[in-house]
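Part of the complex only, each chain left as placed.
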Amino acid sequence: MAMKGVLRPGHIQLRVLDLEESVKFYGDVLGLVETGRDKQGRVYFKAWDERDHNSVILRQADMAGVDFFAFKVDGKAALDKFDADLRAYGLATERIAAGELLETGERVRFELPTGHKIELYAEKTDVGNGMPYLNPEAWTPAAEHGIAPLRMDHALLYGPDIEKAQAILVDVLGFYLVEHVLLEDGKTDLAIWLSCSTKAHDLAFVRHAEPGKLHHIAFQLESWEKVLRAADIMAMNKVTIDIGPTRHGITRGTTIYAFDPSGNRFETYSGGYSSYPDWKPITWTIDEVGRGIFYHDRKLNDAFLSVVT
Amino acid sequence: MAMKGVLRPGHIQLRVLDLEESVKFYGDVLGLVETGRDKQGRVYFKAWDERDHNSVILRQADMAGVDFFAFKVDGKAALDKFDADLRAYGLATERIAAGELLETGERVRFELPTGHKIELYAEKTDVGNGMPYLNPEAWTPAAEHGIAPLRMDHALLYGPDIEKAQAILVDVLGFYLVEHVLLEDGKTDLAIWLSCSTKAHDLAFVRHAEPGKLHHIAFQLESWEKVLRAADIMAMNKVTIDIGPTRHGITRGTTIYAFDPSGNRFETYSGGYSSYPDWKPITWTIDEVGRGIFYHDRKLNDAFLSVVT
């Protein structure tokens, strides 16, 4: 008991337009650690403080965006049970053999009504965070190579039918709602923030006509001062910043939104509260959504609701 | 699934020597919010950002220390199941009626082999964090009244038979081991850090001949800068600081240890990594324990292993 079932976001596969330019960006500017390349030409990265072999996989493609987003579950039995539960719920699932992704066990894939492919898996090789499990230090030089986030943290996805996605994540996978924004009708959700842990969000959705879109993938930093450092490094490397440094009203996290060379938005964020499943969700009305998203400016910028990949 | 069963540390009842002096200390210096007093004369506090009615209860007594430490579980069914499981494990449990603690539901109490009374409960009135659940702000003035931690976070307890306590917490309550320190024999644990969440510790133990002792109760701050602010407020209020500001090697948290007016040690800490139950525990050998506990000084101070209440 305690932490069971779905543990955390485990990997995301992103489409990029120019692989080598992107490898340079994810490795030297964002400061992820490259951990491998496979026969398909995909390039694997992890954040320095993650222990599992990979969390971000880049695939060259003609169009930017997200191929799939995955969660690690606590063991093979849980994986099988989730597969059965998803099928019982009426969803088609697909089994992808161990090894199709480097150092990653068998995956169960299904598609949410929002048009996003979600994966579950139970095994990924522990390659460590660069420090021994015996008498480690507090951090390593990798913690200062580029922006150097601690981990791939969450994603915000855009698509239709977000209430159906919420039902699956809550009823089948054990997530809970942390915050949500209501549309003008005061009933329908424009956006939802869902957690499978004590994080204010492990996965979030905004209602959007076109399915399967990515708003951003988020990486966690240690402090507001590291957010400043991230913004500085973006400036030095001519990274296009969407907004920030600023704070979100929703989750209270401090943040920068910026774009990778292919136009995929990413977030480097820090802070935000911890939440628990027994907590009452926080509700935002549409007239206050600007403050909810960007607490200081108190209005959405043009890009927030329109620019996705 | 995901966050199930034992959710988080919920309350601690502390013995204090002079109630009114302590109320002033916990309210104005530590900056907790007083939420009630009961017929027994006990005084109830919560941290400003906690939502449940109370997390720290002060009881006047002739000797400082801890009466009991409690965890909130996710519902009545879980409470009953844990009660049954504990009994099945061979432990005596006691039911304490709802309302015996203000705004708190029925509690299941048992004693660990370390001599500490642990409680489980499923209900405590949500009194909010001073902000509405509709369109809230990021924080309130209470966040700057005294040291003003975000929450009561964890405790470090001293007693014998810590491996037996570990077995109960892991096998029955779903905790997992995050870090541990080995004695000179390289086999026996001097200390263990256990989590029921993604926190690096929700409860920790040090092996100690005398049962039922409290090393410290910890309160979470938002940042290293808030740790400095806490130290400043301690200085202004003539609080006895044990050590800090500094960093722990174990958990990587930044910290101050100090004493309340009765001699109960408390910690104001920030940061530290997040952990997951699928992670391999970190091991410390006895020759490096100084660096593990106090990363900068790299040696234990005299008080660490001897001063408890």
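Order of writing sets the chain letters: A and B. Residues in each chain are counted from 1.
FYI, contacts are C-beta pairs under 8 Å (C-beta built on N, C-alpha and C of every residue); 3 or more make two chains touch, one makes a residue touch a chain.
Just so you know, these numbers come straight off a predicted model, no measurement behind them.
Colleague: Counting all identical protein chains, and not just the 2 shown, how many does the complete complex contain?
Modeller: 4
One rule holds in what follows: only the chains that are shown with their structure count from here on.
Colleague: Find the geometric centre of each of chain A and chain B from their Cα atoms only, then give the gap between the two centres in Å, rounded to an integer.
Modeller: From the centre of chain A to the centre of chain B is 31 Å.
Colleague: Give the list of chain B residues in touch with chain A in this complex.
Modeller: 1-8, 49, 51, 72, 74, 78, 126, 133-139, 150-151, 173-176, 195-199, 222-224, 247, 249, 252, 271, 273-274, 276-285, 288, 291-292, 295
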